[in-house]
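There's a structure below that I have some questions on.
Every protein chain except one is present and positioned as in the full complex.
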Amino acid sequence: MTQDADRPTPSPSCPIPGGGARRRDVLSTVIVGAGCVGACALAYPFLDSLNGTKNTSLGEDDSIDVDIAALRPGQQLVVTWRGWPVFIQKRTPEMLASLKTADIVQRLRDPDSKILQQPKDATNWHRSVVPEIGVLIGICTHLGCVPSYATPSPNDKSGKYSCPCHGSQFDVAGRVYKDAPAPYNLPVPPVTMLSATHVRIGQSKGDPAFSIASIQQI
Amino acid sequence: MSKPDNTPAGWLEARLPIISAFRREYVDFAMPRNLTYLWNFGAFATIALALLIVSGIFLALNYTPSVAEAFNSIETIDRHVSSGWLVRAIHMGGVSMLFAALYVHMARSLYYGSYKAPRELLWLTGLGLFILVMIAAFAGYILPWGQMSYWGATVVINAMNAVPLIGPALASWLLGGEGLGSVALHRIYVLHFVTAFSIIGVIVLHVAALHVVGSNNPTGVEPKTSADVVPFHPYYTTKDGLGLCLFLMVYAALIFFAPDLLTLANNYAMANPLVTPGDITPEWYFAPFYAILRAVPSKLGGLILTAGSLVVLFAVPWLDRSPVRSARYRPVLRWALLALFAAFIALGVAGMHKPTGLWLALSRISVAYYYAYFLILLPFLPRVEITRPEPATLRGEGA
């Protein structure tokens, strides 16, 4: 990319406005500034298109109704809500008792659910609308893996969740144990008990203003 | 290198001299002092291409190359993706603006003899760019999977099949051995991308070649003294900048106030392999070549004439035997060339109409003249033409 030796070059006397000094005058400064503003404005539609179609949504009702008639005590059902795995458990009396056992409770990070990870009507000792039915979003608050459920067994009647990725432990109400990396309890989605056998996930009758986007971490 | 420069610029310069290279090629670079606004169109084409590539990348993020979803995804971009309609308008309008800039750029080269020694490689790389742009535009036009996309692709693929020896193999490779369906659409999508990015590479060659030999000018006389040239900056930065502003105004007027002016409404109907639309016409920038294709009543003949109309351009630097570059000083060729431009435009208009009656006659006359210009007038006119004297320097010229 070099010019031919025999091609003429502009002479030093060649007129450059401002007497040879490359002094930026007001007019060219304004033009360069306006050009930069224009370039930034041009970038707007491209970057805005990265937002996809979300701005055209009206915030619609995406709640789902789940039939839990077939759920046996101690068993867990996994459904999908907003693309997240949602655990629905039917708790046994032993499981419920374990939630109040003192030596378990003192090993929990946030036993009283002080941090906003659940709607108001699930901010209680069992973290659910009714004690017998627990509903949790199965996303570990550490780095987002899905914790696996240890079904209550004769050896451990309380049941628990342990995350396969980095060993975080949660009790059956989704409360996190202290000696593990996950910082918060598992999130509880908004839940309405339609009947003893039907659960609506996505709408909370006890806390209608609750938005899942407002919780500490999912 | 006697005294180490400790500024950040000096540090960079010692390791990668891009600052001095930029200064040499785009600030102090010697430009003829008499370039007209016709010399802006290369910059216009570059800007249009840059906008096409950027908008294309953002469109690709929302596009699905499958028969079932392609049309829907384009509708989603146009209707629901934030600013999607604008990104797509920039892309669609950009194609027309790019072709318009390229056609003017090429016509300017023909008129002022910019293809002649020592600028043959500029002309050849430029033609390579033009063909790559045509391939990218054709492939891109298929992607929305509208009626015109589908039937345009069908016609071109059948034309490919008619090419002896290599045609059927090429068509089969493009289609993946099947009909025009999802497999083909996916390949065409990749083809669109690959050609678009290879265009950038060829532009680098084109500009590199330009910076070796320098720009031609309206007189066709090489600048000889330093009084004949001016530095690129600030002279041509301001001139290109002003021209670019006007170019962008036309571009903006097109996409904001006449978005449907150059597009074919039929392409807003989803591809239907069972129904060919009644008035199938190409996009305006392909219309001249489409007219050549239909000018002769022979499948292979039309293909040869169409391909030949591009091939003959590659030979132009060697077909033109005149020592005088600029048509300014060639009184006969000047009119012959203006007639060539008229014939090309006539072909374009004929290409948008049904090939019957007057339109067919017009395309035949125009094709005949197109070939006559390149194969007869260019080589043989210099023997009889009396040229006017060229100026000795550019000092009294232009500016």
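By letter and in written order, the chains are A and B; residue numbering begins at 1 in each of them.
Following the convention adopted for this analysis, a contact is a pair of C-beta atoms (placed from the backbone, for glycine too) under 8 Å apart; a residue touches a chain by one contact, two chains touch by 3 or more.
One rule holds in what follows: contacts and distances are computed from a predicted model.
Undergrad: I notice the complex is incomplete. Of the names "Xanthine dehydrogenase family protein molybdopterin-binding subunit", "Cytochrome c1", "TonB-dependent receptor" or "Spermidine/putrescine ABC transporter permease", which is the UniProt protein name for the chain that's not shown?
TA: The record for the missing subunit names the protein "Cytochrome c1".
Undergrad: For the chain left out of this view, which of A:G38, A:P73 or A:P208 touches it?
TA: A:G38
Undergrad: In the whole complex, not just what's shown, which of B:A60, B:A169, B:A265 or B:A392 touches the removed chain?
TA: Touches the omitted chain: B:A265.
Undergrad: Determine which one of B:W11, B:W173 or B:F256 touches the chain that has been left out.
TA: Considering the complete complex, B:F256 is the one touching the chain left out.
Undergrad: Which chain A residues would touch the chain omitted from the figure, given the whole complex?
TA: Chain A touches the missing chain through residues 15, 17, 27-28, 30-31, 34-35, 38, 41, 53, 56-58, 60-62.
Undergrad: Touching the missing chain, which residues of chain B?
TA: With respect to the unshown chain, the touching residues of chain B are 33, 72, 75-76, 78-80, 85-86, 89, 227, 230, 234-235, 238-239, 241-242, 245-246, 248-249, 252-253, 255-257, 259-260, 265-266, 268-269, 395-397, 399.
The criterion applied here is as follows: only the chains that are shown with their structure count from here on.
Undergrad: Quick check on the complex: what are the chain B residues that touch chain A?
TA: 21, 24-25, 28-30, 54-55, 58, 61-62, 76-77, 79-84, 86-87, 90, 208, 211-214, 222-231, 234, 241
Undergrad: Can you check the complex and tell me which residues of chain A touch chain B?
TA: 1-4, 7-11, 14, 16-17, 28, 31, 35, 44-46, 48-56
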